[in-house]
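Here it is, the structure in full.
Here the complex is missing one protein chain, while the rest keep their positions.
Lettered A and B in written order, each chain numbered from 1.
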Amino acid sequence: MVGLAEFFERKPDVEVVVFAGKGGLGKTTSSAALSYYKAVNEGKKVLCFSTDPQASLSDIFERDLFGKGIIEVAPNLHVVEIDADKNIASYQQEIKQKILDMYELDELPKEIEEYIDSTSAEPAMYESATYDAMADLVSSKEYDLYVFDMPPFGHGVRMVAMAEILSAWVDKITEARKEAAEYEAVASTLRGGVETEDMILKELGEIRRKMDTFTGLMTNSEKTAFFMVMVPEKMAILDTERALAMFKELNIGMSGVVVNQTYPRDLLNKPDLPDFLKKKIEGQEDHLIEIREKFGDLVSALIPMYDREPKGLDMISHVAEDLMHSRRDLLWW
Amino acid sequence: MINIPLFSRKDKRKTKDKGGISEAAKGVLYGFAVHGAATAALKTRMHMEHLFMLMTLGDMLGFPIIPPYYSLKILPYVVPNIKSWKQRLFRERDFTDMLSG
Partner (left out) sequence: MQVGYLETPSLWIIGALIAYAVAYYFYAKWVDEHIWEVSESRTTPAHMYLDGVEYFPVSRYVLYGFQFKSIAALGPILGPFIAVAYGWIPALLWIIIGNFFIGWVQDYSTIMLTARNEGRSMGPLVYNAIGERGRKILLGYLLFYLLIISAVFIYLVSLFWNVFPGSFIATIGIIITGLIAGELLYKYKTNIFGVTAFAIILTLISVGIGTAVAWPPKNVFGPWSLQVWSVIFAIILFIGAIAPLPKFITPMNFVAVFPAIGGVILIILGALFSPLGGIKVLQPGFKGWYIENVGPLFPILFISIACGAISGWHSLVSTSTTGKQLDVETDARPVGAGAMLTEGLLATSALAAYMVVSPSLIAKGKIAAFVNGATLLSSFYLGGKASMAYLSTFFAIFLVIYAITVQALVTRYWRVFSTELFKGPWSWLGDKYIATFVGLLLPIIFALTGSWINLWIYFGGSNQLLAGMALILVAFYVAKMRKPSWYAAWPAGFMTIVTLAALLWETYSFGLSTFGLAPIKAKPPLTQYPAAAWSLNALFFIIGIILFVLGLYMSYALWSAYMKARKGEIEAKEIST
């Protein structure tokens, strides 16, 4: 039996599912389909999360979701498509306002304003903002299942590596801060003053807690599943191999591979099959065999090539069925 | 956090003598017994703070740091320290400055 249903039977406690892979291979479709199935067919409260700036979730659900916050598109099916740029801008605004309020200023000191504005140019900023949004959602534990449509950069694997870098950074500054606070306490006791709570340490503690919850969850193979989405093509195979190696390096188990855009073998028996399509389907055979050889049991689901674009709830429900219980005629072996 | 009245105290008000012999005696005794130790503790703290600020806001001075996102979260709390931090970082430091530490 092939299909994600079988996977969920084996791992009933999974709370987070991440679809990773190159852009345009069906990550978003898979995310939407799984979310739909779990929400509508199984009645779980699901959140489907995407940071794709091309607004592909909006495309699939045929609604403008981009930067609109969490929207329930079907019963139990909640969708959020983050506009990272907008988030960063409002985050910066929030920080500025906080400084103005804290010190009762009418306007920000110029260098501080410039510094805050300059951060949007940092490449890491975009990733951090996405990461933080994900971590925020997951640590809220409001949903039974979180489905992440990873942004295309670095296979989404970077997210996990990033978590490690961030944790190390938070640890280092927390340590420096704690030591400073110790001497601060010494000075204030000597001066007969009252110690005030160190807001920075509190803030750092919160960041750290959020990260811990998030990384704890992400690295727990009983609770989190990573799926690579690919298509039966040479490039995709090479990419997936590379991603597997990266996952291994980070000590994260890859839960499985979803092969998208597969032609059913039976199609070859159709008498009126156009020649070029026939050639294309025959060409897939080699790749699928290679996929089986290379990924073997990791191949968890196969999604067929559809006669139209997978859009709208109807179509999504159709894809969901295929994703959960893959058609046998897609198995070429 | 130490209260550095950068914003709340724009006027250069001098520390006022509160008057009274007991205040004066208290001050002298404090200076005699504690002030040096308190200053030393503050100085050690300053070195820690350097490290902390460098790791948090290093890119303000051109030292690349990794995640500006979380730096921003901390920024509001350190705003009053930024000016003095930069001052201290760029000030000439001499062995005779370290004597009171």
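Just so it is clear, a contact is a pair of C-beta atoms (placed from the backbone, for glycine too) under 8 Å apart; a residue touches a chain by one contact, two chains touch by 3 or more.
This one's a predicted model, so the numbers in the text were calculated from it and none came from an experiment.
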Absent-chain contact - pick from A:A133, A:A185 or A:L277: A:A185
Residues in chain A touching the chain absent from view: 183, 185-186, 189-190, 192, 195
Absent chain, residues of chain B that touch it: 2-6, 12, 14-15, 17, 23-37, 39-46, 84, 87-88, 91-92, 94-101
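Just so we're on the same page, only the chains that are shown with their structure count from here on.
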Centroid distance [mean C-alpha coordinates] between chain B and chain A, Å: 43
Touch list for chain A against partner chain B, complex: 91-92, 95, 98-99, 102-105, 109, 111-112, 115-116, 118-119, 122, 124-125, 128-129, 132, 165-166, 169-170, 172-173, 176-177, 179-180, 183-184, 186-187, 190-191, 196, 198-200, 203-204, 207
Footprint of chain A on chain B - complex, ascending: 1-2, 7-8, 34, 37-38, 41-42, 44-45, 48-49, 51-52, 55-57, 59-60, 65-80, 82
